[in-house]
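Got a structure for you, written out below as structure tokens; questions coming shortly.
For this view, one protein chain was removed and the others were kept in their places.
For clarity, chains are labelled A, B and C in written order, and residue numbers in each chain start from 1.
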Amino acid sequence: MTPVTAEELRETIARQFGRSLHIRTLDTGSCAVCEQEIRLLTAPHYDLHRLGFFFTPAPRHADLLLVTGPMIRAFEVAARKTYDAMPGPKVVVATGACALGGVYPADPFTHGTVDAVLPVDVWIPGCPPSPLALLHGLGVAVGKLAEKVRDLPFTAPDDSERTRGDS
Amino acid sequence: MTPTHLPVPPSLPRTVPGEVTTFQVASPDLEAVVRDLGGLRLADMFAAGSDGDATTLRLVWANDTAGQAGYVITETSIENGEYPALSEIAPAAFVEECEIYEQFGIRPASGKPLNRIMLPPHADLPTLGHKPQPEPEEARAPHIVGGQAFEFPFGPVRQVGVESLYYGLVTSGEEVVDLYLFTWHKHRGLEWRLRGKTPEQALFLAERTEGLSAVAVGWALAAAAEAATGTRPPETAQRTRAVALELERLYNHAAAMAALCQATGLAVGQSAAEITLERLLRLNARVFGHRYLFGVIAAGGASRAPDADAITSELPNAYGEFKRTADALLGTNSFVDRLEATGILTEAQARSLGLVGPVARAAGLTADARQVPGAPYGTGVTVATGAAGDVLARFSVMLAEAAESVRLIGEFLREGTAAGVTEVPRTAGTGLGWAESPRGEALAWVALDDDGRITRARLRPASARNWRGFDDACRSQNVFTDIPIIEASFWLTAAGMAR
Amino acid sequence: MTPLDFLYAAGAAWLAAAVASLLIARTPAGLRACCVLSAVGGAAAAAGGGWSLLYGDTAVVSLGGPTVTGGPLQLQATSLAGVFTALLGVVAVAIALYAPRYHQPSAGTSLYLAAYNLALLACLTVLAAGGMVTFLVAWETMSLACYLLILRHPRDLGAARGAFWFLALSEAGFLLVVAAFVILSAKTGATTLAGIAAHASSVPAGWRAAAYLLALAGFGFKAGLVPLHVWLPEAHPVAPADGSAFLSGVVVKLGVYGIALFAFRLAPPAGAWPGLLTMFAGAVTAAIGILYAMAERDIKRFLAYSTIENAGIIVTAFGAAMTFHAYRQQALWAFLLIAGIYHVANHGCYKTLLFLEAGVVEHAAGTRDMDRLGGLIHRLPRSAVIAFAGTLGIAALPPLNGFVSEWLIFQGLFQGFRTGSHLTGILIVLAAGTLGLTGGLAIYAFVRGFGIPYLGMPRTRQAAAASETGQPVLGPALLAVACAALAVGAPVMLAALSRAARTVTGVSLGPLLLPGKLTVIPAHADFAAFSPTYLAVFLVCALAVPVLIFLAGRPRAGSTRVPVWDGGIVSFKPRMQYSAMTFSAPTRVMFDALYRPAVSVTRPADDDPAGRSGPVHYETRVTPVFEQYLYRPVVRGLEWLADLVRPIQSGDVNLYLLYVFVVILLAYLLGAV
Partner (left out) sequence: MTLWFVRGLRRGVVTTRYPARPDPSAASLPTPPAFRPGQLTAGVADRLVAVCPGGALRRDDRVLVYDVGACAACGRCATEAPHAVTSSGEFELAATARSVLIKRIPLRGEAP
């Protein structure tokens, strides 16, 4: 497929797959928790289908690749094969701290991050990203939800009293 | 734990309840000792040592008989890169023999071919000891399929939302002739990474070794470090850990239930089980601030206190939901029929392969690390066992364990739980730690240097143990459409196997 | 000028070809010349056969006085034999186009070709025989010629074995056929077939039935009716490709012809039961044939079993026709006769085609074992296309010809209720059900028979290296065209066949069968109707649509070529594809009562509980039930008899003189009485 910018890609996705986007997951060495959260997306509590997302086992039918794990080097072949097997336009979503380089450094075992091998379009932080975070990420991927994190400072006013999280 | 010399032949039992007894065994005596310890369960086997020449082989034996449960470690220093072929006597040792060969280049004397376990054949990865030289051809597991069968390639990229794992399923078109599996797609070299880290840092990775039993593996590693340094965590912290561990067991068994429904194509049951699962996960989040209980275990104690009110208010409903779903499932014939007489593992198989957890208990063994006397469990755990050894037996064992977990959580909360850490001194030492993960006994062994940093850490989650029973269970099957059901009933992770 | 004249020409050409093969076939040019002669004969035979459909039966012509045949050579071109003759011609032409590229010129080849052309001549004589003696002599000549033709490589033990199976069963059949003829001619006092047919009414019903049963069994050996079929899977693999094509395409059909001869022309047996019996035999043959085909991995054995199945289908049609006749359902009687004969033509074409392609595959890839082939569609594209046409035909899928004749047969059987007898109706519909099962399994079997060798990836190095340069194409292509013609031209064919059926049965079916130009109606207007031509045209158009869409859409969609999705494994091995035997495993499991498979597994897990991995080997072998439980006892019995009578052969001259004396004495005594 012709190379397009992530922005154009997202527009295409929103236009073409607005109501029916098929997702293929890819585990490149996760600790099995991200997989559990992804499975729960189809559970009654989150019910991915109501938003027009569907899981498909065949990359041939997939529009979005949901990648977890730090991209084990031994798995690189399989990852590339899976990506190549997908028809364009396609979106790659790196899911979880491992995939974003938060757990494993780049070393002989792992690439450390997914974008070392695949062209990532959307990053979803979290260890693991909860199903809600995943829903938000998918929404961002198809351009239906705003990416809030761009304007988040991750600073707190000094004089605020202690909030949850301090133990 | 004073190393003593073991007379051969000794008289059983030599396990001190709740203790770890260490023996030095000379390499020539090793075979005789292994024969003699056959009454115990070979729980783990690993090598340690800087660079091959001074490699020490450690065998961890577990005594599962209630009341006198404890561990024995035999230490044998290996000369000239060979040791007696223990898998001939104790088949449970085979996978570890292969691992040790891959990592340290020392091999059993029998010279028989070894399987490829950890290191992918098409990558050159760093190892703990020095590499086997030359790169062994036979270690590439010659899976040659002949005659009128063919290899059904399954994976590594499998169905949606499951881990990467490769089955070579040898089938004649209908029945399962043979099955072998590779997990090296997920080998992250964790034991290699842990070297040079402090226990506290190591915990971060240990929890992510097998995220679905983060508490158990974390606890095992923490306990190993505590044993190495002679630290005693506060009782309340111990109970906090136990609460987390039982919550982990609960949600895992709910997840296994959902997976079983999915494998049997019972969509309604799957939804019901997933509702239960989600409620338990939300409970985890409310109680410990993390859906999968990461960060609860700390070296020397527990870093978070459970929100007791949340448990008392929510757990009964969540478990009630669980119970009702389970009962409804057991009342659904189309479900139960698929489970009955599926994936049978006999007690003999389970024992000889040294399996643990619900898989072993469903076959009639009593292996359960919570029986080991000492805090926090004491001796108050009733171990649920089955006899049939099929998927239904495993499912029933899981249900019984869930009930037991709820009871235990209640007790621990009554006895009092809190966050709290006893400082782990930065001293040298070695220690063994264990915890009963939802999949079975998780073991960890660490050797610390004077700076309190890890020189060798051995992580052995239950998955690393139980996968070896999987192909036997599948081979007992005559149609390969049952394999997903068997896999769901084992409820293992590739991450834990590959590490 | 009659069709017979064409047949003379054909016979002359083949005789010449036979002689020429002996003399000049040792050089490529000579080989081609012989094949040209043979092709000329084929063309003549095809023309003659086709014409005799419309012409009706010619008069019986006696050639010469007392000849080698012991009586005059009596010939007659009949419309019943017309289709068979035409088929013989077409097959002969196709093989003549095929042979020069398939065979290397050599002494063995020249002998083989001589035997083959002689066999053609004998077959022609059988079909054109006007007299009983002529028929029998020609029949026997055909058997012997075919025996030589199977023995192309006499050194090969398998060849000897297969040829012997063929000869032994042929001779057994021959004796029964002789007996049948003797009964009829004794009871009618006629020696010409026409004569027997004319006086058939004078034969008592019991004798007719006896004659028919003897004929059914006798010709059943050639037609491959279960359990008389065992020679086919033995003889076909060892013969050269065109030889086995000839056996399946023509010789087996002559067995069918013989059955038709006795069932419809000479002395049709009275009562319903002979028909029902025939139908039953046919249905069983069809089912068992296809089931055994599923268990074969050698392409030629597989095709041989499928021949058995098709013969079964045809015989079922004939049996049902006889039954309808017994119930005065003349229209359906003639209709099913037509349907059966139509299937003869169809099967003759595509089975010959498939055998010829099997020869191409064997030469190109060096093996006939499906599990050692694969991916040939890339290596042998032309052969693949042609074989695919044949496969569609034999799997009875529209738009090709197999579908037409099987549709006709089914439509005939479904009208079993018209017999008026509930039991018979149910039996006929049961036969239809059996054929339904057979048809389903046949599709399954040929998905396998085409998919495993031609699709997927090559399973062996030879298969990967296969090349079709220098491989014959014209012959099979001609047959593929014939298949298409038989499908699209079905109305024409049916018109001709109804003419022929009128000559045989006296029922004129034309308007009933073909009310409109292109629509076929199964004998009764109120039952069903379809147009093979329109269907073919429609399907072709329907298939064209996606192609057009693809062509239209191609420029816009920037398509990229990526390898097959293999689950991301590092190396995808040929061993990871469905093989022929695993593909048919479900049938083996379902029908294991019939197959009695013996399974042997060797795997490391059995002797090493630790789970050490190693090579795995799995074998399952189907028990040859009929050879084991039917023929072996018979053979033992014969040996026992031979031991009994051995003392007669003492080797003592005086004893032999005594025999002579006793015989003469008896002769005198009889003369005196």
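Assume a residue touches a chain if its C-beta (ideal position, glycine included) is under 8 Å from a C-beta of that chain, and two chains touch if they have at least 3 such contacts.
Just so it is clear, the model here is predicted, and its values are computed rather than measured.
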Chains shown that the absent chain touches, full complex: A, B
Residue, one of B:169, B:272 or B:432, that touches the chain absent here: B:272
Residue among B:286, B:323 or B:426 touching the omitted chain: B:286
Touching residues on subunit A - with respect to the absent chain: 6, 10, 44-47, 50, 97, 100-103, 105, 115, 120-127, 129-130, 132-133, 135-137, 139-141, 145, 147-150, 152-158, 160, 162-167
Touch residues of subunit B, complete complex, unshown partner: 201, 204-205, 268-269, 271-272, 275, 278, 282, 285-286, 289-291, 294-295, 303, 324, 328, 331-332
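In this text, only the chains that are shown with their structure count from here on.
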Contact-richer chain pair [B-C vs A-C]: B-C
Cα-centroid distance, subunit A relative to subunit B, in whole angstrom: 29
Centre-of-Cα separation between subunit C and subunit A, whole angstrom: 62
Junction residues of subunit A - those touching two or more other chains: 59, 77-78, 81-82
Of all residues in subunit C, the ones touching two or more other chains: 566-570
In the complex with subunit A, residue positions of subunit B that touch it: 120, 122-126, 156-164, 184-189, 192-193, 204-205, 208-212, 214, 255, 258, 271, 274-275, 277-278, 281, 291-292, 294, 303-305, 419, 493-496, 498
Footprint of subunit A on subunit C - complex, ascending: 558, 560, 562-563, 565-570
Subunit B residues within the subunit C interface of the complex: 87, 91-95, 112-115, 121-122, 141-158, 164, 166, 170-174, 177-178, 180, 349, 352-353, 468, 471-472, 475
